[in-house]
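Comments concern the structure below.
Every protein chain but one is kept in place in this view of the complex.
Note that the chains are named A, B and C in the order they appear, and that numbering of residues resets to 1 at the start of each chain.
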Amino acid sequence: MSQTSNLRAEFSAWMHANFCGEYECLRGRATPGDEDAFPGLRLKWEREMGAAGWIGVGWPKAYGGRDASLEDLVSFNEEYARHGGPGRAGHIGETLLAPTIIAYGTEAQKQKYLPGIKAGTEFWCQGYSEPNAGSDLSNIKTKARLENGRWIINGQKIWTSLAMDSDYIFVVARAEDGSVGRCGLVFLLVKLDQVGIDIRPIKQMSGTAEFNEVFFEGAMCDEADIIGGIGDGWKIAMALLGFERGASTLGQQMIFADEFRQIASLAKRNGMMQDPMIRQRIAKAYAGLKIMRFTALRTLEASQGGELSKEGYMSKIFWASWHRDLGELAMDVMGASAEILDDGEYNKLQKLFLFSRSDTIYGGTNQIQRNIIAERALGMPKEPRGGGIVIKG
Amino acid sequence: MSQTSNLRAEFSAWMHANFCGEYECLRGRATPGDEDAFPGLRLKWEREMGAAGWIGVGWPKAYGGRDASLEDLVSFNEEYARHGGPGRAGHIGETLLAPTIIAYGTEAQKQKYLPGIKAGTEFWCQGYSEPNAGSDLSNIKTKARLENGRWIINGQKIWTSLAMDSDYIFVVARAEDGSVGRCGLVFLLVKLDQVGIDIRPIKQMSGTAEFNEVFFEGAMCDEADIIGGIGDGWKIAMALLGFERGASTLGQQMIFADEFRQIASLAKRNGMMQDPMIRQRIAKAYAGLKIMRFTALRTLEASQGGELSKEGYMSKIFWASWHRDLGELAMDVMGASAEILDDGEYNKLQKLFLFSRSDTIYGGTNQIQRNIIAERALGMPKEPRGGGIVIKG
Amino acid sequence: MAYPFTDEHEMIRMAARGFLQDWYDGGAGPERIYQSGKAYDSRAWAGFAGELGMAAIAIDEAYGGASLGDLGRVIVMEELGASLCSLPFLTTCGIVADLIDGIGTDEIKQDVLPKIAAGEMRAAYLDGHDAKDKRVYNTVYADCVDTIFLSRRAGDAIEVVSIPTEANGLIITPEKTMDPTRSFCAVDWSGVAPLDMTVIGKTTQIQLNEIVMRSFISLAAECVGGAQKCLDMTLEYAAQRVQFDRPIASFQAIKHRCADMFICIEAARSAVYAAALAAPDDKTEAALIAKAYAVDAYFKITGDAIQLHGGIGFTWEYPLHFFFKRARANRSMFGSAPRDYDRLATLIFEDVA
Partner (left out) sequence: MAYPFTDEHEMIRMAARGFLQDWYDGGAGPERIYQSGKAYDSRAWAGFAGELGMAAIAIDEAYGGASLGDLGRVIVMEELGASLCSLPFLTTCGIVADLIDGIGTDEIKQDVLPKIAAGEMRAAYLDGHDAKDKRVYNTVYADCVDTIFLSRRAGDAIEVVSIPTEANGLIITPEKTMDPTRSFCAVDWSGVAPLDMTVIGKTTQIQLNEIVMRSFISLAAECVGGAQKCLDMTLEYAAQRVQFDRPIASFQAIKHRCADMFICIEAARSAVYAAALAAPDDKTEAALIAKAYAVDAYFKITGDAIQLHGGIGFTWEYPLHFFFKRARANRSMFGSAPRDYDRLATLIFEDVA
């Protein structure tokens, strides 16, 4: 985190010049809990960013990236958040799938898929979870079989965010009959717009629909649209998740900081700042923000050395729990008006309150996070799977 | 809880007339965390109570009791606490062992053991836990073998309270070689004053020693000093614990109420009552007291019908956690002076703070209580024992 | 049947539960109310209060009631809480019935209480003491009742008047709220002619508080009923949901969380029953405890239930969110739990030396 480059200044100037006009209404929008805001305009904004070369700045130069340093990526994400840029419709393609293709894909896959991501014209979503593979992610039932040079896919994925706005989905499916758990899986790249695929939005308690069910009934992709080989699906899927712990968490934190400021400011205006207990909670929320930021820096610095440091495992549960508590604080700061829907709609803080209940669940529940921490960071023994006395004795 | 008898008035008058003079110094003493206070005088006080017929009021008349109703027992315990009577050195004999002997013992055992308990001249302690049988109470290693008409006992018990002041111990031991868990156990009545028994106090973090280790090296008792038969040990041991959920919890609650009043009164004197967060905690502690009382009434009323009602399972964890929180509150109310030992000794509230850390552990940890509630009150599946993938797979 | 209830209580509970769980219909009931855009169900009122006779539960026998007092109301409110059925029971058969019983003249009692007992009158209560311009913004069920009972200052005393909701100049504006299953209205009575207001009686602030605070017990009972329903749903889900080849109910993390939910609910239940049984002198304190404890418990339990259900827990389709929103709304009803605890602290410090 020592020397600075001019990327921050360059990007900041670009945002200042371009994130305005018709895009003004996207300011601070399309964050989690609000992802259905202005779908068309958001995709247009992605193309704007792509055209200006601001997608894939962290990719290697060979694939059109700028090979930006960690420090620059942090700056990039911070500037984006500071300018109030909307939630990135392309982030799954850009920060998860693209690095996976670059690391594990064939040259043909790189040629086929990276340009559309980079241009902000092709969007991706993630096909991991299934109704019976939630916390137990390896319990995949979706099947893929090879027939006449094509993969035929049958099954169901769930909790797929952004599916309605996406062009492609990457799918973890079971290719070997009779295989269980992490074996026999494949990682496939599948076009969404085909007859064998049906997308149904899942309405959440916040009234919005960030997540979807995706049904596969004889859906198809080319034989070549597999990353790795048959049986490598689990490895690729996990490698992709590894890219998630990136500099974008710092951008997320700036969104959180913005939400926090809104709440503190409301408390100042409506007099709740006089309440000693609200003061404690405001101060603790602020401390949590600072702690998240420094924990992310520790993790990022450590991951530069190639090792994932232990404190990295706490990031998900910490931010999720923090954000859920922030939602409760927001309601308490609103006071009596917290219950009223102005214009019959949830306002931003009410949405935060409702949506944040899913934060501690999606992407690995708090319970699963504690398991992971106990086993990977602390080296404690694994939980027995079924087959103890519970099922058979 | 409808009609009243004159037992409350009678006992109150007796306490008023007799709990005075030399006994004055016992007022409010010898509660948990303070059990080493005035050992000699406490035993004398027990004899005083015994001589006046105030031990075993709940026993059947046939064994010298008064066959008191539940309501009378509640009154009795409340009056005792209200007068500030000291922790009862004889309670294990009176309220746990005696009912067990009455229910499961032989006539000879009743003749031999009940009179000493009733007179307040013979005291009992409990030999259940072992170093490797803590939460897993059935993992008993202490051995008992029958030889020439005597049981010979070898092994070790731990967390035995009042052992130093007791005359007898009841011991759960393994009589059948090779038996495991709940099988093959015996429940023996053993005199403590013999060469084969060594008692070592365990000093706690409060500096006091409520608990002891008891070592058995060829300790002996008569063949007849067994309750039930060989293999009945577990059943008897559990039946004895069942008697613990009795009216005495209401007496314990009056001790808690007294501690609470002391803390509230201190907060009033030292100005802490102005602190909004202390006010919340004081009010919540008070609410907890009231909840404990009514929960005990629900449980007692239900157990009159013979069934143990579900809410009875929460009593231990609720009071233990409440009491631990009360200890923390006490320290925070004391403020800066909380750390200082007047005259170099822990004062009553400091002892409460330190000793209460054991409340959530002895007699079944909070973790074990949650297991019990989940399995017995909520009907959830049992935990797999070892033999899952942890030990052998 | 368990203390403090008798067999008679238990029969009433079963009757109420039967009706209300049919209404609830696995969550379809609250969803229907949400879809209707009106946060009350007048047909259900006719069946529940009238035909089933539940409105009579706490009314004195002399006026056609069942004389079952706070304990009877607790039974009904627990079941209402478990179903989220949108009925003005708490205001009609709680606050207003108690107000009339406490301060009404014989004549008024004879007139009104039998109507309430028969389910023929629905009523809302409105505290207008500190209202600016004869307007308040937080009256529950004002838009679905026949009569509004308004307490207002009259010199040093408090006066309670009734206003028929069809009175000219009375403006009742229902609000959209986060909890869609309980009506919540702004009421403006500035245009009501004095002739349209009937004086029910006069009282003191202290007596009024004592009467109104009995409704804290009902609110607390609603919380216990809702929380219990959420725990039941969670236990059922955990028993059938398999992950890692085991029902998740067999995982200690789930078991212990459920155990904590159980403890929390049973503690709240004890507080509620104790308050229902409390002697008049202890009523205010016991009601404060019951309400503060139960409101916190309900919010915690609904949050836990969502968490333990995983993904499905936060969907709209699954009815947990209705309970969560009710629990959250109850945190703002009759003032917050921290305020209750602060009042309780005042009572405690008055009491100790």
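In the analysis below, a contact is a pair of C-beta atoms (placed from the backbone, for glycine too) under 8 Å apart; a residue touches a chain by one contact, two chains touch by 3 or more.
All values derive from a computational prediction rather than experimental measurement.
S.K.: If I'm reading the header right, one chain is hidden. Which shown chains does it touch across the whole complex?
M.R.: A, B, C
S.K.: Which positions on chain A touch the chain that was left off?
M.R.: Chain A touches the chain not shown through residues 261, 264-265, 267-268, 273, 276, 279-280, 282-284, 286-288, 290-291, 293-295, 297-298, 301-302, 309-311, 314, 317-318, 367, 369-371, 373-375, 377-384.
S.K.: Name every residue on chain B in touch with the hidden partner chain.
M.R.: Output for chain B: 129, 132, 134-136, 139, 158-159, 202-205, 207, 211, 277, 331-332, 335-336, 338-341, 344, 346, 350, 353-354, 357-358, 360-362, 365-367, 370, 383, 385-388, 390-391.
S.K.: For review purposes, identify every residue of chain C that touches the missing chain, sorted by number.
M.R.: Against the missing chain, chain C presents residues 251-253, 256.
Going forward, only the chains that are shown with their structure count from here on.
S.K.: Where the CA atoms of chain A average out and where those of chain B average out, how many Å apart are those spots?
M.R.: 53
S.K.: Please report how many Å separate the Cα centroid of chain A from that of chain C, as a whole number.
M.R.: Chain centroid spacing, chain A to chain C, equals 41 Å.
S.K.: What are the residues of chain B that contact at least two other chains?
M.R.: 276, 280, 381-382, 384
S.K.: Touching two or more other chains, which residues of chain C qualify?
M.R.: In chain C, the residues touching two or more other chains are 247, 250, 254, 338.
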